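All protein chains but one are shown at their positions in the complex.
In this document, chain identifiers A, B and C correspond to the written order of the chains, with residue numbering beginning at 1 in each.
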Amino acid sequence: MNTYCLATIVNHEEITSGIWKMELAASEIARTAEPGQFIQLYPPDKRNLLARPISLSAISEKSVTIVYRIAGKGTKQFSQLQKNDRIRIMGPLGNGFALPDQATKSIVVGGGLGIPPLLELSKRLGGNTEVLLGYQDIPFMAEDFHRLGINVHIASQSGNYGLHGTVCDLLEKFNPSAGQVFACGPRQMLKSVSAWAKEHSIPIQVSMEERMACGIGACLGCGVKIQKPGEPDWKYLRVCKDGPVFSGEEVVWDE
Amino acid sequence: MNTYCLATIVNHEEITSGIWKMELAASEIARTAEPGQFIQLYPPDKRNLLARPISLSAISEKSVTIVYRIAGKGTKQFSQLQKNDRIRIMGPLGNGFALPDQATKSIVVGGGLGIPPLLELSKRLGGNTEVLLGYQDIPFMAEDFHRLGINVHIASQSGNYGLHGTVCDLLEKFNPSAGQVFACGPRQMLKSVSAWAKEHSIPIQVSMEERMACGIGACLGCGVKIQKPGEPDWKYLRVCKDGPVFSGEEVVWDE
Amino acid sequence: MNSGMETTIAGVTLKNPVTTASGTFGSGREYGELIDLNRLGAITVKGVSEEAWKGNPVPRVAETQDGLLNSIGLQNAGAKHFIENDIPFLRQYDTKIIVNICGHTLAQYCSVAEKFADCDIDLLELNISCPNVEEGGLSFGTDPHIVERVVGAVRHYAKQPLIVKLSPEVSDITEIAKAAVSGGADAISLINTLRGMKIDIHKRKPVLANKIGGYSGPGIMPVALRMVYEVCHSVDVPVIGMGGISTYEDALEFIMAGAKAVAVGTANFHNPYATVEIIDGIWRYMKENKISSLEEIRGCID
Partner (left out) sequence: MNSGMETTIAGVTLKNPVTTASGTFGSGREYGELIDLNRLGAITVKGVSEEAWKGNPVPRVAETQDGLLNSIGLQNAGAKHFIENDIPFLRQYDTKIIVNICGHTLAQYCSVAEKFADCDIDLLELNISCPNVEEGGLSFGTDPHIVERVVGAVRHYAKQPLIVKLSPEVSDITEIAKAAVSGGADAISLINTLRGMKIDIHKRKPVLANKIGGYSGPGIMPVALRMVYEVCHSVDVPVIGMGGISTYEDALEFIMAGAKAVAVGTANFHNPYATVEIIDGIWRYMKENKISSLEEIRGCID
């Protein structure tokens, strides 16, 4: 059930330059939220008419935690909020990751700001999981994954941390076998990881991003081209309602 | 010289329900300001594109004081500002009252929010002055005029204070003689006072209000119909630049 | 049930004057999780065409200062899908159903109207801002002769009262409104979006894949209100006003300009409770100002 409310900020810190972690007291949302779902945050300045979609990074009993990068006007305003300030939010939204029935081995692949939503997922997947994380330069949240007792592999494009290259290079290098892949990150990365998964015939779930207006499925703003098996042609599904998690095989990666 | 600056609020208090007095540190403005001039105050919320014109009520060496009523969105925002907050202002603007050369007797007539701008004027006019103030109900600032050692007469439309009636009734009742009348207040009041002055052949200066955009004479937003002696027809002069003080005889009071 | 708020459009009585703007509210399903759809005077659904339309490339929504650009491109699953899935859903609620229809040719418009002829819906809303593929792609809604012709043709197939929704991109909106009425419109709604653009100066490209999109939200309200006022003074049929309405005060401006009903669009995106807050606000205003029927203030601006 979707809730629209004024949530209190219970923790807010800059975890690395320009990237913030915010914990919001929102028990109604926390109660039903699942990894891979997101919330809409409404900018305090009302000249910014649209809410900003941010994925849930951690879910506790009474709160949800998000990790976001200052990308523009809206996230800039969020970063200026203090502990105990309140902000309008709506959620949980969309369909999260489908967790495998049995304890199959999972590969979790994250790039940049695609990493935070994979934390709660990894927690639920448990031990039999390999996590591959790609950064521009300085890693963030890697310890959070470590702390789950999971194998974490790191790549950085700067070469300063872990493998010198992208998370896809990491994937090529390790070439791990698994029953399931989960990926979140930039479109090009998701495209490559999906190609890799296809090549190895491993089912893959990818979490997609698109510009949103309503965030709940009513405006058709957030289209992603999906071609279901057996369908003659693709059609636009809604990232906010039909996703953000899709099967990597069904996404039409043409753009 | 007109100055546009960020001024610090050095005092701010609600002097009576819904009416606020704000003292602004603005030495450049204070240095040249004259009674009857006004400043433009820019609302902090940038969705409100236009500045609000407010008359100077008192002028000291380094600061100016305004008294304003919460009338709508802009003044509401002003009232929420705290001491030490800063606000963008521009001024001093317009032409103030022309002070009589010698110590002729003056009558000062104010109605409602037309009263504040008359305080600095009365101070400069000095002892030989009668002040007539009209209120809806509870008087405000009357003591400030008293303190100048000037005769103050009061009327209230509620009848709870002073004469039961308007400041025009007060004028009719007293029928004072004088060399000069100064008036500020609602248009209808200014019209009546001007008629009274004309009847008694006393020169009158009235301070007018009109909606403004630029506040400095560039946009022609703030027209007031003025017919100068000897001119065949009226034309629109600018309240902000040619006024706000006009000769009551020259205003075309048709509306 | 707030008495005095009822309003009648072409014989159909809405319990209050607030509906949703087409395309901003789907068929109500999603917002129904947040608000009680029974509260609404009517639900106006996303545009429906004869067959499914795919829509435009993404990104297709973008924020501007105090407004929204969209280039959804009227994506929809077609009339058949709508009739099977959405009418039964909507009929569960105590609210009127306004079906917005679109087409790229005269024949498509007629065909979709015909498909709805025997359906259980209350009103049809004809969106004439669609690009007219037969006449070079300019909107159907900008030439009075074409407007009269398309309205007349659809009127012939439609069994429900017909609202014609006008494009604001014309020099004289009253001329278009009169053409729609002489073509057979039972009511007029306006305004649809104005076309706008925004450029990302860092990426040095337009924010929409389509470059140009429909501009909606508070930024268009002064234009919308002016046009609603002009149309209310030039035709005798009821007018549904929309364009930037976000608060009950905005809605009352349209009602004072003469609108029989108002539609809330973009505001739903920044406040999902906008519609019900507007209904409550109008009601409060009526109480506070001792207004027993909206007729007392409707069109009070002469």
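Assume a residue touches a chain if its C-beta (ideal position, glycine included) is under 8 Å from a C-beta of that chain, and two chains touch if they have at least 3 such contacts.
Everything numeric here is computed off the predicted structure, so don't read it as measured data.
The chain not shown here is in contact, across the full complex, with B, C.
Across the entire complex, the residue among C:34, C:87, C:194 or C:209 in touch with the chain not shown is C:194.
From the set C:23, C:73, C:103 or C:218, the residue in touch with the chain omitted from the display is C:218, counting the whole complex.
Where subunit C meets the omitted chain, the residues involved are 64-67, 69, 138-139, 142-143, 169-172, 194-199, 201, 204-206, 211-212, 215, 218-223, 225-226, 229, 249, 252-253, 256-257, 285, 297, 300-301.
Interface residues of subunit B facing the missing partner chain: 1-2, 4, 42, 46-51, 90, 210-224, 235-236, 241, 255.
Everything below uses one rule, namely that only the chains that are shown with their structure count from here on.
When every chain is represented by the mean of its C-alpha atoms, the one lying closest to the mean of all protein C-alpha atoms is C. With centres taken as mean Cα positions, subunit B sits 60 Å from subunit A. Subunit B and subunit C have centres, each the mean of its CA atoms, that are 47 Å apart. Multi-chain contact residues of subunit A, defined as those touching 2 or more other chains: 46-47. Residue positions of subunit C with contacts to 2 or more other chains are 66.
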